[in-house]
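Missing here: one protein chain of the complex. Every other protein chain is in place.
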Amino acid sequence: MVDLYNGGILILGTVTTFGLYMILSGVDSPWFAFAEHAFVGTAIGLSVVVATDYLFRTIIPRILSDPAANWPTIISVILGLMMILRVHRDTVHLARIPITIATAAGIAVSVRAEIFSGIINQIKATILPLMGLATWWDFVVNLTVVLSVLFVFTFYFYTTEMKGPLQQANRIGRYILYLSFGVLFAQTYMGRLGLLLGHLQSYIQPYYPNGAVTVVVVVVMIVSTWLLHKRYPELLEKLTPE
Amino acid sequence: MSILRRKEFFVVLIVLISVFLYIPYFFEVPQAMTNLENWFMDTIVIIAAFAVWVGFITATRREVVRIQRRRKGWFYAVVILVLSWAMVVIGLGIGKTNVIFEFLQWAFVIPGDATIYAILVFYLTSAGARAFRVNSLESALLTFGALFILLKQAPLGEVLAPWAGPVAIYLQDTIAMAATRVFSVSLAIGSVVLAIRLMLGQEMALVGLVRRVASREEE
Amino acid sequence: MSNIFKMMAHIDRRVYYAAVFLLTALLLIYPLGLPLAISPEVRHTYELVDSLEPGDLVIINFCLSASGYAQLQGACNSMIDHVFQKEGVLVIFTATADQAPIMLEGIIANNGELMAGHSDFPYYEINGKQYGTDYINMGYYPGLFKWVASLSADFRPALGNNDWYGNDVSEFFDSHDITHARDVDLVISFDSDDGAGDFMNYFFLEYGTPVVQSQIGVMVAGAKVQYNAGNYAGIVPSIRGAAEYQFLADYPGYALTQMDAFSVVQFFLILLMVLGNVGYYGYTRLQKEA
Partner (left out) sequence: MVLHISPIVEGKLSGLIFFLVALALTAYYVRNKKVPYIRRVPAIDAIEEGVGRATELGKPVIASPGMSPSGIGASTVAGLSILSYTAKLCARNDLRLLAPMGGSAESYTTMELARDLVETQYKLEGKEAAFNIDDMPFFSGRQFAWASAYCGMMLREKPATNIMVGVQYASAVYISEVGHEVGAMVISGTTYLSNIACLAASSDYVMIGEEMLAAGAYLSRDPGQLATIRTQDIMKMVLIGILVLGVITLSFANEAVITFLSS
């Protein structure tokens, strides 16, 4: 028999999974509300535990090991605590300091590396030779990349009047963008489909007991929702969140 | 402590932080400055860890209000409160490898997250069926771009339509890659300019300061 | 005749949803076993991992939530199993997504067995590698790119001395003389958020450390740009890449069995595109002209 721990996970997991899938039907159901709120609740708790655990596991031991040498980390913890002052109306302005540090330092740290990975290396990789190439296909590929980059770039000018050749280039850039959207849509579809397959697999295989339990739970959910809609509409009304 | 309410204090703070983070990155600097840079990077990680509690406290406050006022479906608020506090009490109190803590993750968090991500293939199917109407040059390009990639991606496609492969690779590795590249380059330029404007004290809205302080003085 | 076109142009959304559900469920239970071609990027990544030498230090980072894991399960298991087959290679597991630690435990339990005299995590042995001597699991760190930046600048303090279970693992670092970010020889990141991008910014650009990313479908286009520019040493794109890597590493299960459903449902979308257009030209345009 399926033991309580895995059985519980299978049943509650099925309730959460198919409860949330009920949004597809467009029919409001208490199962969706329960699944949504159970997911939101546990998710909040997990984020808090995992972040706080980092503090106790890495930061507090570092301070305790040698408080004198690690006084800067103590200041960091004080700044972190000040963040929580945001919760109360009249200590809000004190929370402004950690918010400012987090914002300014966060942007500086990310931007200074992006100059290289996002701009310099990308332009360097687009500088491709158009002569002295091994095959004509290399020439076609290099030419397409260079021209596509130049045309799409014209699509990203916001302070120049779009007249004459710039307007033609802008239109070609727009067509290239739409072609790329088609390619990106298909890639995204591939990804999402992989998710559905991966997730459903754990509830369908092996057929017994997983598939069987899943089918039973889903039938119970559908029948109960149908009953609520048909026989007890006022109970359904009470069960749907505001 | 009225200085904490003045905008200039934060402008100076931002300029100092930016300078102390850009210079050590581009120039060889004495060890003291590198230590300060490392401290800033450590601090923003610690602040991020504490910021989680702000959300947790406000979420708890909101659910308690929902229960006190007996708003419709208030018992769902009880579900959120019970589960989030159970996770925190068990997770921090007993330990994050505790059986109940892991049970709640496997039962609610993981199926919830996986389901909603997976649900998108249904929405993409309906959006795709709706969007791929060939009624203009743009929608034709959109449709054929998607068609070739779908044929190449699916192993069945390689069997039934081998001709789609090379065309798809050409579209994917030259045109789509070029458009993606320009897209991320112009985005990176936007971020660089924003960071510089912040350093020059021009983006005070980032810390929600500008009008708020002004309007408070009017009161 | 025209109402057939009308029907084709206005199929109720829920018909699509039901069809996708049925196709997926059936083909997962009864896979057809269609052939699979290997793309050059995945082969190159496989060879890169295969070229690991004794003494190399690999960071395996999980920036992956449950939904991403459902898609990259094949890649996670086959790539980790492959790295752990490499003689003398050291591994540090880290996570920058808060859901990842519990799934990493699932992968370790799936690919390893409990070490002698131990009854619980983290003491698992995978392909002969022992916990604490050959590999350690440092668990979750908040802050995304901010933590990766501090890891690159100040390696040991950013990691701390306690692993995810609170054991002091400083002995692992000291015995293998791991002190600076330069000691890392390869970073593999399983991403549903851009973990590898952070490691590229702060490990590849700083020290030239090769970074490999296995990413979900949405991120494939962006990853190809970085791979083409040489910023990523290798990529394993989405479920298709996972199936290919599994095939190369002849690792059974997961992505390979999902390939048939993967094929047929994509053909279903192509069918919808055709039906939609036939319906459109047969009915809606006539409607407009009439």
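Going in written order, the chains are labelled A, B and C, and every chain counts its residues from 1.
Heads up, the rule we're going with is that contacts are C-beta pairs under 8 Å (C-beta built on N, C-alpha and C of every residue); 3 or more make two chains touch, one makes a residue touch a chain.
Being a predicted model, the structure only gives us computed values, none of them experimental.
A.B. asks: Any idea which chains on screen the missing one touches?
C.D. replies: Result: the unshown chain touches A, B, C.
A.B. asks: Which candidate, A:I9, A:I59, A:M82 or A:I107, sits in contact with the chain we can't see?
C.D. replies: A:I107
A.B. asks: Of the residues listed, B:N38, B:Q153 or B:T180, which one is in contact with the missing chain?
C.D. replies: Considering the complete complex, B:T180 is the one touching the chain left out.
A.B. asks: For the full complex, which residue in B:V52, B:V79, B:A161 or B:I175 touches the chain that was left out?
C.D. replies: Answering carefully, the residue with contact to the hidden chain is B:V52.
A.B. asks: Using the touch rule from the top, list residues of subunit B that touch the missing partner.
C.D. replies: With respect to the unshown chain, the touching residues of subunit B are 22, 25-28, 48, 51-52, 54-55, 58-59, 62, 65, 109, 112-113, 116-117, 119-120, 123-124, 126-128, 130-132, 142, 180, 183-187, 189-194, 196-197, 200, 202-203, 205-208, 211-212, 215.
A.B. asks: Hey, which subunit C residues sit against the chain that's not shown?
C.D. replies: These residues touch the chain not displayed: 65, 67, 98, 142, 144-146, 193, 216-222.
A.B. asks: Where does subunit A touch the missing chain, residue by residue?
C.D. replies: 20, 23, 26, 28, 32-33, 36, 39-40, 43-44, 47, 51, 86, 95, 99, 102-103, 106-107, 110, 112, 115-116, 119-120, 123-124, 126-132, 146, 149-150, 153, 155-162, 177-178, 180-185, 187-188, 192, 240-242
Rule of thumb we're sticking to: only the chains that are shown with their structure count from here on.
A.B. asks: For subunit A and subunit C, what is the smallest step count along a path of chains that touch one another?
C.D. replies: Graph distance in the chain contact network comes out at 1.
A.B. asks: Report the chain whose CA-based centre is farthest from the CA-based centre of subunit A.
C.D. replies: C
A.B. asks: Going by CA means, which chain is nearest the middle of everything shown?
C.D. replies: Per-chain C-alpha centroids ranked by distance to the global centroid put A first.
A.B. asks: Roughly how many whole angstrom separate the Cα centroids of subunit A and subunit C?
C.D. replies: The answer is 15 Å.
A.B. asks: When the centre of a chain is set as the mean of its C-alpha atoms, what distance in Å lies between subunit B and subunit C?
C.D. replies: Distance between chain centres: 19 Å.
A.B. asks: Measure off the straight-line distance from the CA centroid of subunit A to the CA centroid of subunit B, and report it in whole Å.
C.D. replies: That gives a centre separation of 7 Å.
A.B. asks: For subunit C, what residues touch not just one other chain but two or more?
C.D. replies: Those would be 17, 20, 67-70, 99, 101, 141-142, 146, 149, 157, 221, 225, 228-229, 240, 262, 265-266, 269.
A.B. asks: Which residues of subunit A are in contact with two or more other chains?
C.D. replies: Counting only residues that touch two or more other chains, subunit A contributes 24, 46-47, 50-51, 53-54, 59, 105-106, 109-110, 114, 122, 125, 183-184, 187-190, 192-193, 195-196, 198-200.
A.B. asks: Taking the complex as given, what residues does subunit A use to touch subunit C?
C.D. replies: Spelled out, the residues of subunit A in touch with subunit C are 24-26, 46-47, 50-51, 53-54, 57-59, 61-62, 105-106, 109-110, 113-114, 116-117, 121-122, 124-125, 183-184, 187-201, 204-205, 207, 211.
A.B. asks: In the complex of these two chains, what residues of subunit B are touching subunit C?
C.D. replies: Counting only subunit B, the residues touching subunit C are 34, 37-38, 41-42, 44-45, 48-49, 52, 96-97, 102, 105-106, 109-114, 116-118, 121-122, 125-126, 128-130, 132-135, 143, 146-147, 150-151, 153-159, 172-173, 176-177, 180-181, 184.
A.B. asks: Mind pulling up the subunit B residues that touch subunit A in the complex?
C.D. replies: Residue list for subunit B touching subunit A: 4-5, 10, 13-14, 17-18, 21-22, 25-26, 39-44, 46-59, 61, 71-73, 76-77, 79-88, 91-92, 96, 99, 101, 103-122, 124-125, 128, 131, 137-139, 141-150, 153, 170-189, 191-192, 194-195, 198-199, 206-209.
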